[in-house]
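Here the complex is missing one protein chain, while the rest keep their positions.
Entry: chain A
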Amino acid sequence: MPKTEAKISGARLMVELLEEYGVDIVFGYPGGAILPFYDELYKSTKIKHILVRHEQGAIHMAEGYARSTGKLGVCIATSGPGATNLVTGLTDAKLDSVPILAITGQVATNAIGTDAFQEADIYGITIPITKYNALIKSADDIARHFQEATLVALGGRPGPVLLDFPKDVQTELTSVRKVDKLKIDSRHYQKPPIGGDLDSFAAALNKAKRPLLYVGGGAINANASKEIKELAEKGNIPVTTTLMGIGAFPGTHQLSVGMLGMHGTAYANKAVLECDYILNLGARFDDRVAKPGEFAENAVRAHIDIDTAEFNKRVSVDYLLHGDLKEVLKALIPKVNKVDRPEWVGFLDTIKKNHPLEFDDSTDTIKPQAFLQKLYEKSKGKAIVSTDVGQHQMWAAQYYLFEEANRWLTSGGLGTMGYGLPAAIGAKFGNPNKTVICVSGDGSIQMNIQELATIAMYKKGVKILIFNNNFLGMVRQWQELFYEERFSESEWNYNPDFVKLGEAYSIKGLKISNKSEIDKALEFFLEDDDARILEVMIPAEEKVFPMIPAGKSQKDMIEFSDTVRAGKK
């Protein structure tokens, strides 16, 4: 479209800016204060709008879309309640570094601050949960704010941004389509130069006898999988990933020791205890992984991150490099010695053999771990998997292995129940030809279950797996282990019939409770590209192991075999 001097409305301009940016899909829900924008969206042939059932669904869809495609996720809501319904999703995206642009309607500028109908100070509310936010006060400012917001969302460590768009600014005319001078510093969006001393960093790594790579979500955002593999293979360095880093290194690789932390594998946590050097690649030593003062306390600790605020935040490190992980690794790898480490790699192989992920599969009931192993085999490990939050999330993290990044969608930092279903829908819109599976529980699925209607309306073949134990399983697990089995408010005395619920939305469903039914159920689940609901009844007392109790360190890990020895299963 040729640039014209003619004045257009703010709403028109916003739609054109989105189109020019390359946005072809947005998730949203209309309302009074955003109507001029929706009127222009109606005329757009380039942007497909997905109508959701709740704004929280919209933003988690945008997150699922963004994480599975690497692109910016866009969501729209009206003012007041529409905008406040985005708050959980914005916080989720902030903690997990997901690039999201939220556009919210706002009451007209002359009504702001008067407690007008559907008015909420979403600018003020979202200050701590966005990387950038702005209340657009004039149509002449739209272009600048849009440029700044999109640059910041994807620049450096990605994250959510919000533009609050008053109704009168949507109808105001402007000819300012582009600005040359932004008000924010380029450090917020340009790749930083490599900061730190590469040579001494490499020398410390080369000196290590038992090194370990500890890979976080930043590796996925930096698209650094290839470099991590190269580094690991060159130096024969075992790799553990965080929950958010899953997929950044192939889960089936000989050097992979799986996930570390609270519900990580025993061998990953033992590797942390035994290593003499640990290199954090885009992770943040968070409290589900590292206890300050005790994490890899005898090892040399090194950290590469794009966010300097992560350095020495919880765990102090000896060596650090600042910059884009991919660029830093490219510069570092040539300085790293090619080494065979038969002893160290062999030692970890032995631990893998002696301390595998374990569960008791001797009864006829379905064990979620066994089911997930089968699901992994049947889907050939190629699915995009989203999860909700709780036991099912940890089992999926342990038993579904990923060869590639951007296939594992989970709420890591915030732990948002209700993330899984909409995230899967968003991922399916971004990856129409891939199998997308939402692994959920009977608790989590009910937090955004209204989005079944979005699946039905757009005929999106999302596969929904519900592990049903009629409990908030993870809450129950903690109550059993740490609150002397006082199951305070964790049991559902009522659950809907999930299969019938699916039928109400024209989604085919099946419920199974016996081990013998698994194969047939999986065939039904994956046979075509239609949506499915598969409800799998599991025992309430099944627990996630290994487990490091909250606030404890790797040394205090409880393994399944420990509980068997103690007479508890």
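Operating definition for what follows: a contact is a pair of C-beta atoms (placed from the backbone, for glycine too) under 8 Å apart; a residue touches a chain by one contact, two chains touch by 3 or more; residues count from 1.
Here is the rule we use: contacts and distances are computed from a predicted model.
Student: So which of "CO/xanthine dehydrogenase FAD-binding subunit", "Acetolactate synthase small subunit", "Protein-export membrane protein SecF" or "assimilatory sulfite reductase (ferredoxin)" is the UniProt name of the chain that got left out?
Tutor: "Acetolactate synthase small subunit"
Student: Of A:E230, A:E294 or A:D307, which residue touches the hidden chain?
Tutor: Per the contact definition at the top, the residue touching the missing chain is A:D307.
Student: Among A:H49, A:K71, A:H188 or A:K552, which one touches the chain that has been omitted from the display?
Tutor: That would be A:H188, which touches the missing chain.
Student: May I ask which residue of A:V152, A:V336 or A:M557 touches the chain that does not appear here?
Tutor: Touching the chain that is not displayed is residue A:V152.
Student: Could you pull out which residues of chain A are in touch with the chain that's been left out?
Tutor: 123-124, 127-128, 131-132, 134-135, 148, 152, 183-185, 187-188, 307-309, 311-313
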